[in-house]
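Dropping a structure here in structure tokens format, bear with me for questions.
A single protein chain has been omitted from the complex, and every remaining protein chain is retained in its original position.
Up next, chain A:
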Amino acid sequence: MWHKISFRLLKQELKRGELTIMALAIILSVTAVLSLSLFSERLQSGLLERSSEFLAADRVLSSRRDIPQEWLDEAQGRDIQTAWRVVFNSMAFANDSLQLIDVKAVSDGYPLRGELRVAEQPFVEGEVARGLPEPGEAWVASSLFQALQIELGDSIEVGNSEFKVTKVVTYEPDVGFSVFTDSPNVIIRYSQLEQTGLIQPGSRVRYNVLMAGSQQALADYERWLLPRLNDDTHSWRSIEDGDSPLARSLNRAERFMMLASLLGVVLAATAVAVAAQRYCQRNYDVVAIFKTLGASRQQIRRIFILHLLLLTALSVGIGMILGWLVQSFVIDWVAQQLDAELPGASWKPYALAAATGVISAVMFTLYPLFRLVEIPPLRVLHRQLVGAQAVRWLQWLLSGGTIYALLVLYSQQWWLSTALFAGGAFAALLLLGIGRLLIRASRQAGMQAGSAWRLAMAGLQRRAAANSVQMLAFSTAIMLLLLVIVLRNDLLADWQRQLPEDAPNYFALNIAEEKVPELQAMFERENIRSTDQYPIVPGRVTYHNGERLLAEVTKEDREAQQEQEQGREGFGRELSMTWRDTLPPNNDIVAGSWWGEDAEPQVSVELNAAERLDIQVGDELTFNIGGEEFTVPVTSLREADWSTLQPNFYMIFNTATLKDFPATYITSFHLDEERKDELYQLFRPFPEASLIDLDAIIDQIREVIAQVSLAILFVLVLVIIAGSLVLIAQVQASMDERQKELVILRTLGAPGKLLSRSITYEFLVLGAISGFIATIAMDIALLILQTQAFGMDATWHWRLWLVGPLSGAIIVGVLGRLSCARLIRRNTAQLIRKLA
């Protein structure tokens, strides 16, 4: 029988709208979690797929030695596509000219992700290539045409073989960002590799096996493969590894999505918590009546647990449908905006969303439900009776534990959840204290004011305990909202700064010193914006504080060298070094100081390089440039921003040290899309210069950022909805109490205007205080997040110190006023009856 009562209560209460807030809160938490996780999973795999183009694969296995065929067979057996990409330096000969090139020998299927673009003439937009060069043919980069003065159809010699140049490569997905190491690329077939005779024991070759397949297959294969890898020879990479601007943007975006979603989940859970409390309070009288009519505790427990479970199941169901609809609309829209197709998602988001709904509904209702069962039947005669007060800490423990569990469940990251939770708990305690103090202060102020104000302040004070909890919810909601909005703006601005519209889209390298003025004149004449010209001197670091550094880092090299000499690992390659009088843009000194003019010979070392070789300020480094060795002290360590597409250097010397060494120059410049055809002509007078086209890379980064920005916008909207719901639930929760007061004041003849004003003022003050607290909390949280989680510069947001309290006052004031409007419109008799 009890289940019938349960069903009936649910049906009638739903019909009468009494469960709306509770249901909405659960629906929202499920909708938010589902749509967010579906969306981010789909977007992320879309992004990954898209960004995998930068690797030309989903994963790349690299080695300095040949890779066992059985490893490839194993991958193919798991439905993973594979393709070879073997890269090495060599020289190309043609027309009596000689040019250092990067040979890329690739097998069928390359590139597994992204596309290779080719053209019939250098420096033009290409078209998607069909297939690969035939045996005996080579496809070469535009700059090689310039360097060797060749034309399409000419032959070049590489090693023992001759290749006919049949296409110009205009875009390779996996070209990478490294400006200095890249010589013009020549693409040949993997099957031709042997006959070039260029690969000898000890040659510097990078063997890469590109792989692409489902995430699951790749993950399984990775488990199989990792134990077989040798750290010294092999590397296993995905696009998310590494220090490229794209990897950083992606990681940062992922962290933001995760954080914003977590905050959304916390907000939604808070809404459920607030609504659950009220849900149970509303049923106190009902339980007293039930008990009077002979219901046992067990019956009550069953009736309300079933009631709650039914409500939860219904809300979770609706939430799932809504969440799915929302994300599919958004995905459609995003896909349309970006002209991309996003892959489907796994079952995980559905499970996660359902679990979130059920956990938050059940856990947050547990304590109020416990109190509900304890309501004594005598309440029918004495309305103030609420039964045995269970230990309050139990509620805090349950709610805290639930929020923490949700954080962990959602993020799958212990440290992030723990940090967020601990920070949140501390902030909550602080907010609670500040809230009470401010309410007390406002009461003092209110005493001086007119009667509506006095009434409002008296109301605030009377409900001080309830209000400080309420304020905590308001502040949390406002704070999280501000946080997400500000973080989004900062993040976008940061990206925008990295890639402004007129970001340089070409690097020009190998410019002879005497040609620099001519090049500069050409840029000015043609109205092309360029950056500083940096001189480049290639050299090696040979000694650190007198200790010999080895030239190679691989195991076999090391073994070979160690037989001849003692020493430790060095850079392992030639470095491009430069000199300057002023600190380059996007560099910050982190130790020591930058030199003045006419300083003694010295060097500034980039921080990552310094950490790798354990170099400190004051250490001495010996360099070998063109056979000449010299030793200089390290006078500063620099942090360079590698996410900008600007030249960066590990070693920067002062002018006095390097100016007498022969140098070539590098510069970057921006050339509008429509002027690309002119490039060949413009650079004719500079045949030795190499050009690197960054447009394709920039476009892809922009595209990724555009996708991420849309994603962030979506998260923001959801967080705003969740925040509003918390506010509404909280205002609703105080409604019963207010109703009683209104009846008394109304009966005593208080005019409606006075009442509505006093309510509005009360909420305005509550909102302003909450907004103020929220702003403080937000700015502190931002400071920590920006510096710790996002690697951005910390900024204060002074404007928000005005916006926070103001928007808090307006939002809470309006919501409060609207929620009470119906109450005020009712006449006294109606109110009394509603209470009775």
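Of note:
Methods note: contacts are C-beta pairs under 8 Å (C-beta built on N, C-alpha and C of every residue); 3 or more make two chains touch, one makes a residue touch a chain; residues count from 1.
Everything below uses one rule, namely that contacts and distances are computed from a predicted model.
You can't see one chain of this complex, but its UniProt record names it "ABC transporter ATP-binding protein", from the set "Thiolase C-terminal domain-containing protein", "ABC transporter ATP-binding protein", "NADH-quinone oxidoreductase subunit I" or "Electron transfer flavoprotein subunit beta". The hidden chain makes contact, of the residues A:Leu381, A:Leu429 or A:Val717, with A:Leu381.
Checked against the full complex, the candidates A:Lys167, A:Lys291, A:Arg371 or A:Arg738 give a single residue touching the omitted chain, namely A:Lys291. Although one chain is not displayed, chain A still touches it through residues 1-2, 4-5, 8-9, 12-13, 16, 18, 285-286, 289-299, 376-378, 380-381, 833-834, 836.
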